[in-house]
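Every protein chain except one is present and positioned as in the full complex.
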Amino acid sequence: MFPYLPHTDKEIKEMLSDIGVDSIDELFADIPAKIRFKGELKLPQGQSELEVYTRLKTLAENNQQAVSFLGAGNYDHIIPSTVGALMGRTEFYTSYTPYQPEISQGVLQAIFEFQTLMCELTSLQVSNASLYDGHTAASEACALAVNSTRKTDTILYSSTIHPYTKQVLETYFEDLKIKLVELPEKEGVLDTDSVKAQLGDNVAGLLVQSPNIYGNLEDYTGLSDLLHEHKSLLIVSSNPMALGAIKSQGEWGADIAIGDTQPFGLPAYYGGPSVGYIAATEKLLRKMPGRIVGQSVDEDGKRAFVLTLQAREQHIKRERATSNICSNQALAALGNTIYLATVGKEGLKELAEQNMQKAHYLAEKLQKEAGVKLAADQPFFNEFTLALPKKAADIAGAMEADGIFAGVPLNQLDASKPDNLLTVAVTEKRTVEEMDRYVQSIKGALK
Amino acid sequence: MFPYLPHTDKEIKEMLSDIGVDSIDELFADIPAKIRFKGELKLPQGQSELEVYTRLKTLAENNQQAVSFLGAGNYDHIIPSTVGALMGRTEFYTSYTPYQPEISQGVLQAIFEFQTLMCELTSLQVSNASLYDGHTAASEACALAVNSTRKTDTILYSSTIHPYTKQVLETYFEDLKIKLVELPEKEGVLDTDSVKAQLGDNVAGLLVQSPNIYGNLEDYTGLSDLLHEHKSLLIVSSNPMALGAIKSQGEWGADIAIGDTQPFGLPAYYGGPSVGYIAATEKLLRKMPGRIVGQSVDEDGKRAFVLTLQAREQHIKRERATSNICSNQALAALGNTIYLATVGKEGLKELAEQNMQKAHYLAEKLQKEAGVKLAADQPFFNEFTLALPKKAADIAGAMEADGIFAGVPLNQLDASKPDNLLTVAVTEKRTVEEMDRYVQSIKGALK
Amino acid sequence: MSTQLKNKLIFERSREGRRGFRVPDLDVPARKPEEMVDKKYLRVNETVLPEVSEVDVIRHYTRLSQKNYCVDLGFYPLGSCTMKYNPKINEVTAALPGFAGMHPLQPQKTAQGILELMYDLTERLCEVTGMSWGTLQPFAGAHGEFTGMKFFKSYFKKRGDFGRTKVLVPDSAHGTNPASAHISGFDVVEVKSNEKGMVSVEDLKQHLDENLAGIMLTNPNTLGLYEEDIGEIAELVHEAGGLLYYDGANLNAIMGKSRPGDMGFDVVHLNLHKTFSTPHGGGGPGSGAVMVNKKLEPFLPAPTVRKRGSEYYLDHDIPDTMGRISGFYGNIAVLVRAYTYILTMGYDGLKRASELAVLNANYLKEKLKGRYFLPYDRVCKHEFVLSAQKMKDAYGVNGTDVAKALLEFGIHAPTVYFPLIVHEAMMFEPTETESRESLDNFIEVMHEIADLAEKDPDKLHEMPTSTPVRRVDQVQAAKHPVVRWQPE
Partner (left out) sequence: MSTQLKNKLIFERSREGRRGFRVPDLDVPARKPEEMVDKKYLRVNETVLPEVSEVDVIRHYTRLSQKNYCVDLGFYPLGSCTMKYNPKINEVTAALPGFAGMHPLQPQKTAQGILELMYDLTERLCEVTGMSWGTLQPFAGAHGEFTGMKFFKSYFKKRGDFGRTKVLVPDSAHGTNPASAHISGFDVVEVKSNEKGMVSVEDLKQHLDENLAGIMLTNPNTLGLYEEDIGEIAELVHEAGGLLYYDGANLNAIMGKSRPGDMGFDVVHLNLHKTFSTPHGGGGPGSGAVMVNKKLEPFLPAPTVRKRGSEYYLDHDIPDTMGRISGFYGNIAVLVRAYTYILTMGYDGLKRASELAVLNANYLKEKLKGRYFLPYDRVCKHEFVLSAQKMKDAYGVNGTDVAKALLEFGIHAPTVYFPLIVHEAMMFEPTETESRESLDNFIEVMHEIADLAEKDPDKLHEMPTSTPVRRVDQVQAAKHPVVRWQPE
């Protein structure tokens, strides 16, 4: 008995007879005997909800949580109650891709709002309906740079971008006759002097990140001009929560802005789902990857929203599409939209500032009271990197016993990084007591 | 800053000026100075969602749970996932009482379905939109009996009804010139022989319960005839889950059926909300307490549902109303409806049978392996009462240490009951391992 | 969707043999009911419970839900109902499994969290009302009124004062007031309102005799007016040996501004599903918590929550208790929401809520009184009452027509034909959670309706036309009541 299978025996019989066959097996007779699956799949039998729930609950409880200072692309922020309430509307979460605009204005308008929000935050002109995550968004952005510049074969990127972004880029471009060139860092930020040396007409774009993997803010003054002289594009990846306070990609003159919107109302959920956002200058619109919602009118002249510029996409353009992406992260982007609508203009500012204030409180306290050092003397947002006198993993391990996830040992993301670097994230959720406990705990761990 | 208060300062100013006053205080100037509240309420300041949530979560975690064999009117049954999903539809839970049928067909139709389900389960003809709980439903049923019989001043009830029902009845009738007469029990069930002695034309009705407070099933053969001879009404209270297997009120010839629908998809929630159900014979319809949904047609002749027979109710009849009830337990009744639709005809039967099977398994095992005795040798559904050689509260206390809530010591509900009686409920959720652990645990406790 | 799938009852979707739920496999010996219990105890009747799949259930009730208006879709200017926004965080806290899974009879030392919440909530409600302790057990306002009346009864019984059988209720009172007094064994006597819409002190004085048990009042009253003589009324009633009961349905007007306790009331019920933002659920569950002053505390229903050292417990040992009024301890899940709300709002937020509720009501009143007749033209509190009588006389458009026209415009109707002292009454309560533009939209619509009344009244009689059903035949429903579905 399966609650999602509505057919009664009587109905099955009648339907078979209407089809003109005697048994369901007959409907599978076209499967060649040789490759037909005989026997039964080696899986347990179906179970009741209670049994299934009990199993899943046990699994969930086999995970442990602690006061978290983990970041590196995934953060523990407040999620307003509106987000869950509205994402839980079945009209949103059980609907298909809005290919039929007449009965999909809910999703379409929400995505149009999402696009607007991303444009606003990044200070750029166009955006799409979402990409998978911030890391794959980087690959798409670089591909966009290659596709929208002429005769280019090289992408430059800063060594300060997230190591996982780097690794995803490598996989993506490995077989595409596109060279990836890493630019060095200096004191925890991109060494901007190195850009010039690598620039040439073959360079499609430069990918940088701020706040970068250390949490440091980078200074891109003059960078877009320099790139534009070579018809290269500037791609800036940013934690969007930071954009409530720090200079946005558009303000730096970037052509493409990317990042990951997990901080905007999405649970950490072991890394997914989140959303890769992308925004760009107007002229890149027709090369953008992924779905885009546009405004139009219906037959009565009423404002209506619709998927547009589909000629870019794989279901029309097939191998000549700007990207292969089809399903995206729509529901999560809706979550971002609800989040931003809820916290609003002032709320986002305040939250961004609190992140900064709290991170600075902890960073200073650690330096003063625990005698630890920052890896570099650079400005930061809500994340900073400690250069510890011991292995970061050991310190973090010791602090775990105090119920604290102390941060991300950077060599865990990139084995080539020194093993004493610990990146610590402090969001608005961390209280002064938790931070003070952190300081006590690390003091103990360092002894 | 309060997220539910949308007014900006500018708007407030403009609105005040439109009203023609200078300040909000002016709008309160009609409160006589003598009794105006000065100063501020001694409550903390408003807080953010995160702070409030943290406080509530802490409180929730200060409650402990265990494998539960607690019953006595509130049971640990499976709640299908459909119930929460649909009760969580905001169109249901944030709507008002369906006084405007044109925009309330959702709630109205669901209640009409609820009424139908209650009629079906009880084998009676009419039902209402819900009462508060099973205990207050008993008072309403007795009042209905008084109001629909002539020149009566007495209600008989069995000593085997839930002690809390009894206590609620006493409070209700204490000031109403209605006599409550308790009939004795014999071997854990109503002594039916005692009925005759108390019957007379002054008796409005007899209230009995099966399964009764001990869990025992009672035999009402001939009872309704006897009562009807005196124009008295038979009121039978039943755990509605039991009605999936045991004789329904209508089948016993009852005039009024009542009970508490908590077992049908409602969380235990420390006792509330649940629903008091009431069903009755057709001829009692116009004396029924509470709201009733009826079927009608709209101006286009389309089937439509509407609150009906409102002339019975307080907002029309005022002090001559059949009851004072206004708000009821509508959303919980919706939950019951969804529950019953989901488990369906066969599901309810199966569930009822499993309850019976499991309770019998444990009862027999306890007798065989732990050497404990049942308080009476009577048929039962999913609950039975042990007569222990020690105080029931002590045994239950000892078993708590094994992570088991062993049952309800009956003298906790009614101090006049012997202190060695423990009522044990076994639902379909209890597994054979849990029951075997129960047996081990009680053996230890009895040592 | 074609009619084949639309507008059915769940029973009409049933297909023999279809299932929507899997019962866990039985892990004890399978025995037939008749092997466990004598047949005479077993059910014979088949039920027509639906036989549907999970998909059927979800689609059926999801579609049904879309035929329903609600606060999350728009404005309810529904007087006497305080249909304010129901915050989402309340739903989150109420769903915490640490609360939801609790059995009411589990040992109290394993229930310290919920008991603390109940204690804390009682304390806070006492502070808001100016009372001394209370009970959270009443399931709704009317149940709270009944409890209040039982306080009256217990008090006089304790004093051996058995002649006090009369409870005064103003003619403007909600129907539950006289009904509750009546079912509690009191005789109800109506007190008249004066020309200002307030309790007539003159009339009141006629009833102050040795049979007086007390008076039930709401303040602001159901016209939304603050009873200016409340101080004198309280004194008079007390002097006459009576008690004062406060119907707290209208508390939303005066939080932090004026407390029933300070006005002289002895017992107060609150509708937590109004003032304290818990959702109405299509008619319930609510909570009618009752607060009392020291004088009445000895008569609290059993049990009541108390604290001893750091331990919370349910006190069953109340010698003069009125007895038990409900099975367990009330609608606990509703209490969790109300408590969450009070924490969120704080003293400052509650006061601000009342201020803005009153601001909104006065704003609406001023903007509507030009087009609709305002029988009592003075500053109102959280609500006010208009009359459609003149419109009815002039154009044949009555309160119901206005109400139904609003539905056509996507707005809920006001409360109509209550209070009874105003002909063709329409009672408007905007609450504090409606924004300026929501009110302005409403005003615009109300003006449009007034225009239509003058120009095209028939159009109003037709309305609504675009709702899931049109006006429903109430007469047929009551004449030939069909209160359950019947299989063919």
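Think of it as A, B and C in the order they're written, each chain with its own count starting at 1.
In this text, contacts are C-beta pairs under 8 Å (C-beta built on N, C-alpha and C of every residue); 3 or more make two chains touch, one makes a residue touch a chain.
Because the structure is a prediction, the values reported are computed rather than measured.
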| item | value |
| --- | --- |
| In the full complex, displayed partners of the excluded chain | A, B, C |
| Residue in contact with the excluded chain [from A:73, A:188, A:205 or A:253] | A:73 |
| Sole residue of A:292, A:372, A:424 or A:442 that reaches the chain not shown, by the stated touch rule | A:292 |
| For chain C, residues in touch with the removed chain | 1-2, 4-6, 13, 15, 18, 53-56, 58-59, 62-63, 66, 72-74, 85, 87-88, 409-411, 433-438, 440-441, 444-445, 448 |
| Missing-partner contacts on chain B, residue numbers | 1-6, 8-11, 46-51, 81-82, 84-85, 90 |
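Going forward, only the chains that are shown with their structure count from here on.
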| item | value |
| --- | --- |
| Pair sharing more residue contacts (C-beta pairs) when A-C is set against B-C | B-C |
| Inter-centroid spacing, chain C versus chain A (mean Cα positions, whole Å) | 46 |
| Whole-Å gap separating chain B and chain C, where each centre is the average of the chain's CA atoms | 19 |
| Numbers and ranges of chain A residues touching at least 2 other chains | 48-50, 81, 85, 90 |
| Contacts with 2+ other chains: residues of chain C | 18-21, 23-24, 52, 54, 56, 58, 62, 87, 89, 91-92 |
